[in-house]
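Could you have a look at this structure, given as structure tokens, before my questions?
Complex shown without one protein chain; remaining protein chains in place.
So, chain A:
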């Protein structure tokens, strides 16, 4: 080892991360990195950008020492210097905690460090306070919101006293407000740390990092500069790779507004309850053909519940009429109204992307026509090249597109979408928005839950919000 250390250049201090000539590949896959070089100085804040499949997570895991010790891959480097006291925050709030309560989770980290029992409680309380996380120690983690779970992850990370912090899309499963709070929290603690970040939605951090690394689909670093210089010089590259950047929405698709026609859905005096408590009420809501409605509201206010109650998947009091007919059961409107759930994985029934569409078609057409329709729909949703895969093997963007496509055997009159653009990169988001517009021009109406300010002020013809226990209509103002 010492012989290798000798070869680390003088300019690299012992607290820097340094990689020279890194080759890496996973078994049965094409090479991820080929002679990659990277030098990150101590206390630098670095943002890693790139399309999905560019190897940014892999690079992060190499820098953090998880590859090859925890995740196995064949890796070779001419020279490598990593930092031993480091900590991670990952993407999925549900796959980061070992223990049931806040106290036990924080204790788990400190036990790993063999901290004596008597010091653990104070340490845990201290870190919660310093991160402004107002939960009691015996809180069950399952009852926390996504944003609070991610803050708790940061708390666990900081308890490890790291000098280098690795953040792997920590906010991608959070809504706008929680994302903002999370990044403010990160910024408040990062002064003395080297921080390496992977993040899709970069609005809050772009100006705060020192350096942006842009990677392409072949795992090469194609740009490495300050955020400002990247914006000045590489805008075209950013757009081609389809990653979000501060100017993304300037390229957003612009649609002609479509004139609404007759009313198709009328909801009157609806009361939605959850466990004996009234969640919210709807006095009157009419949805017309060709409208694009959005639905906003804080976490837990009942947005998803509302979509499910229109579908009659959960009980509610009040009247729901679809095309003049009173709806009592799910099967009264199924096919005409179609919900696309937030987790696309849970919407799939077959084991092949092709079959997922084909089973919708085979009931409507003869077999040859059904095959033709299937292929053209796959093509329209840019899924032809993955038609042979299992739906669960797709990337997030592909899964979302497929879950929308499963609605389209016939053409539903009303699509209910639960945060369809959540966690997608720029290209996939714009693609989906285009699909939605096409559907509306063909006569479908859409009610879509979204937190994304940029979508809300561009696309909906009407905006709904659940506020103070009531569904209200908001003024629409476009940018």
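General observations
Definition applied: a contact is a pair of C-beta atoms (placed from the backbone, for glycine too) under 8 Å apart; a residue touches a chain by one contact, two chains touch by 3 or more; residues count from 1.
Keep this in mind: contacts and distances are computed from a predicted model.
For the chain that does not appear here, its UniProt entry gives the protein name "HMP/thiamine permease protein YkoC", which is one of "SPW repeat-containing integral membrane domain-containing protein", "HMP/thiamine permease protein YkoC", "Acyl-CoA dehydrogenase family protein" or "PH adaptation potassium efflux system protein F".
Across A:100, A:253 or A:300, the single residue that touches the chain missing here is A:100. Across A:351, A:372 or A:385, the residue that sits in touch with the chain not pictured is A:351.
Residue A:409 is the one among A:227, A:242 or A:409 that touches the chain not shown.
Although one chain is not shown, part of chain A still touches it, namely residues 64, 66, 70-71, 87-88, 90, 92, 94-100, 104, 107-117, 120, 138, 140-142, 156-157, 160, 308, 311, 313, 330-331, 334-335, 338-339, 341, 343, 345-351, 359-360, 362-363, 392, 406, 409-410.
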